[in-house]
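Just one protein chain is left out here, and the rest sit where they should.
When the chains are written out, they are named A, B and C in that same order, and each has its own residue count from 1.
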Amino acid sequence: MKRHFLYGENLHSVTFQRRSPSDVEIIVGEDKTLFSVSQNCQRINLASLDKRFRAVMARSKDKIYVWLDGRVHELVEIEETNNVASLHSNPDDIRAPMPGIIIKLNVKQGDTVNKDQIVAVLEAMKMEHNLRAPRAGVVGAVDVKISQTVSADALLVHLEKA
Amino acid sequence: MKRHFLYGENLHSVTFQRRSPSDVEIIVGEDKTLFSVSQNCQRINLASLDKRFRAVMARSKDKIYVWLDGRVHELVEIEETNNVASLHSNPDDIRAPMPGIIIKLNVKQGDTVNKDQIVAVLEAMKMEHNLRAPRAGVVGAVDVKISQTVSADALLVHLEKA
Amino acid sequence: MIRKLLVANRGEIAVRVMRSARALGIRTIAIYSDADRDALHVEIADEAVHIGPSPAHESYLNIEKVIAAAREHGADAVHPGYGFLSENPKFSNAVKLAGLIFVGPPAEAMGLLGDKIASRELALKYNVPVTPGALLPHASVEQACEESQKIGFPVLIKAAAGGGGKGMRVVRKLEDIEQSLEAARREAKSAFGDDAVYLEKYIDNPRHIEFQVFCDQHGNVVHLGERECSIQRRHQKIIEESPSIALSPELRKEMGDAAIRIVKAAGYRNAGTVEFLLDGEKFYFLEVNARLQVEHPVTEMVTGEDLVAWQLAVAAGEKLPKAQDEIQFRGHAIECRVYAEDPTSGFLPSTGTILKLDEPHAPGVRIDSGIREGFEVPIFYDPILSKVICWADNREHAIRRMRDALKHYVLLGVRTPLGYMQDVLAHPEFAKGNISTHFLAQHFSDWSEKQPTGEALAALLSVAHEFCRVAHKNVEANGTTKPSSPWTSLGDWRMAGAGS
Partner (left out) sequence: MIRKLLVANRGEIAVRVMRSARALGIRTIAIYSDADRDALHVEIADEAVHIGPSPAHESYLNIEKVIAAAREHGADAVHPGYGFLSENPKFSNAVKLAGLIFVGPPAEAMGLLGDKIASRELALKYNVPVTPGALLPHASVEQACEESQKIGFPVLIKAAAGGGGKGMRVVRKLEDIEQSLEAARREAKSAFGDDAVYLEKYIDNPRHIEFQVFCDQHGNVVHLGERECSIQRRHQKIIEESPSIALSPELRKEMGDAAIRIVKAAGYRNAGTVEFLLDGEKFYFLEVNARLQVEHPVTEMVTGEDLVAWQLAVAAGEKLPKAQDEIQFRGHAIECRVYAEDPTSGFLPSTGTILKLDEPHAPGVRIDSGIREGFEVPIFYDPILSKVICWADNREHAIRRMRDALKHYVLLGVRTPLGYMQDVLAHPEFAKGNISTHFLAQHFSDWSEKQPTGEALAALLSVAHEFCRVAHKNVEANGTTKPSSPWTSLGDWRMAGAGS
């Protein structure tokens, strides 16, 4: 079965086949690789002919976390490849780059903002972060209130179409 | 719902009721206790009015392992209380007290053995263990062979009814 | 003799303080907010007291609640840790007024040294050089602009009451003064409850060198060597080591003597840190941190001393455990801070649930950790999750040991600089010791985790693919793979504020 993963900027389509109880073949694009595999709880060891890979994995909602030989990678599974576009951020949205509390909100619906103007200040873990307008425009909707706790990537302020 | 646990030599029948999302009442025999509870993966914290208990749990087949404030306890869930008798060992059986390999087998079917006579020697982790006849008698069945790997509690030699 | 100690803190430092106290036979009391009900420091403690909602000012920063908890539970001493109330003279005083021992300096010395302005004057008086520039507390925007121009850009705006990079802003242009001043004040207020700030000349490419000092109430003062904390991002330390490769024995003696002069003059007591900037062979007094520092373990590993045990002894009125010439220095120690933050997006905080945690054990490796698997990292407090400290006979070996420790430190679910720090430690200029406080900005400003290619990429995608295939069948309602599926489906039980 084919699956699609967004990994950084790249989309990978992957086919995976069990060849024997201990061997799997993976096809990424044109490249085929045969691994022997053993797994133990969240840990999985893979070995090709001349290399060993050790991985640990976890998942939270759409995110897949993989520790691979000392480095952590985050992937997102995409159901349909044509959905990828929708994952990329809309330039009309101002989103929270981190989870936090809105400690300052400088705009309301209908306000005109300049490019790089600070529209809100977000605080988390004692650190403040200024949220700036990505372009000049008119504030369409403000989806948060002062003192509100927001999660990462939450939509805060929407600019009206330019 | 009532459940029954064999814990050491004791059988405990337990009724458990959710009183609120964070409170549970447990009835063991005549004693009722109210705990507030929080859980996090395999960890669970319980608090009565004046005491805190911290536990970690795991399960393998019929065994429940509970780490409770530094000590590990093993319990077995019993479906029906009248099954308990069958759990107690049959004095006509000689069982493996530990997992291991049979490295010596001194008897065959039909042999007469004295009380405390060594019928087999089991080895695990470089340690030898002598298995002795619990009483004098005649060997009914020998269920293992030399060099065989056995798990803990496996039936090795059966004595005919006295 | 202290018999029962309340630790007025959370996270790794609360855990670390309690571990030492318990070894000494002292009973420990934890305090916790709503967000920390299931935190590690609560579990480690003999007793635990819920003191309020998650925001720090309603719990860990609330002096009355902390004192009340200490009294009600029969504590005879309070350890403040670092951050929170640790450098607040009002808290030190309140503890004393409640008849309890404060494990830290007296309020007066804390007030004097905690105020960067007064401490700089003290340094000058005792012949310790300070960074060039003018001091300016509680400045208006106009005053700040004026003074900045006198000093000359770039200037640094700092919180007068605190440290750790909070409330700190480098300003390179006049027009940025207003906004930076405002932000620095707000952060200072939120972090230390005091919005006083000051300005100083910003030195390019200095090393950050600090000396661990200790004073008892019998007039004894010693230092336990230096720590180099030049590896900083956002003006905040992330990798520290001891000894510093930059100090000759002569310079070490000169700086150590200066550090002792200052704290002696201030009537200081207990553990303190005297911070300097080092510019070649010239050093400038920066400030005194009137508390145990985050990075104190590197000193513990090179001296073999337990600084928390020293703190408790001194607080109880005992003499310093050792005289200056009895303190021995051996080998090299490095500390790496594991923050909940994302090194690929300007070290923005990252929160979430720790889905998988495996902190490696190895000889010469110490991990001071405040987390465990399943813990939800709160957004309300300091982002330090844990610290990895490695000791070896020399710097080269300590670096290798640290790279191994970071490599095998498995933490999934929250972003951390574990991969980033591996690359920092592997950098040839770091190996040579060619570092300054701008090292990271110079060499790692556009760092990102290298994406694997070839077989490694195939391995990564194999894991993801197969994980998804099975996960689709089995993943729980909330979509999270928590270590124990049975319990997870119970929903989110919460302990109702239960004490003791």
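Basically, a contact is a pair of C-beta atoms (placed from the backbone, for glycine too) under 8 Å apart; a residue touches a chain by one contact, two chains touch by 3 or more.
Everything numeric in this text was worked out from a predicted model, so none of it was measured.
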Quiz item: What shown chains does the left-out chain touch?
Solution: A, B, C
Quiz item: Of the residues C:His73, C:Arg269, C:Arg366 or C:His465, which one touches the chain left out of the display?
Solution: C:Arg366
Practice problem: Consider the whole complex, including the chain that is not shown, and state which of C:Arg169, C:Arg227 or C:Arg401 touches that chain. | Solution: C:Arg401
Quiz item: Which chain C residues touch the hidden chain?
Solution: 16, 19-20, 22-25, 44, 297, 300, 304, 306, 309, 328, 330-331, 358-359, 361-364, 366-369, 372-373, 392-393, 396-398, 400-401, 404, 408, 466-467, 470-471, 473-475, 481, 483-487, 489-490
Quiz item: Please identify, in ascending order, the residues of chain B that touch the omitted chain?
Solution: 1, 3, 5, 7-8, 10, 12, 14, 16, 24, 26, 28, 31, 33, 35, 37, 42, 44, 46, 48, 51, 53, 55-62, 64-73, 75, 77, 97-101, 103, 123-130, 149, 152
Self-check item: Residue numbers in chain A that touch the chain omitted from display
Solution: 21-23, 36-52, 54, 57, 59
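Here is the rule we go by: only the chains that are shown with their structure count from here on.
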Quiz item: Just curious, how far off is chain C from chain A if you go by their C-alpha centres, in Å?
Solution: 29
Quiz item: What is the distance in Å between the mean C-alpha positions of chain A and chain B?
Solution: 48
Self-check item: Sequence positions of chain C contacting 2 or more other chains
Solution: 483
Self-check item: For chain B, residues contacting two or more additional chains
Solution: none
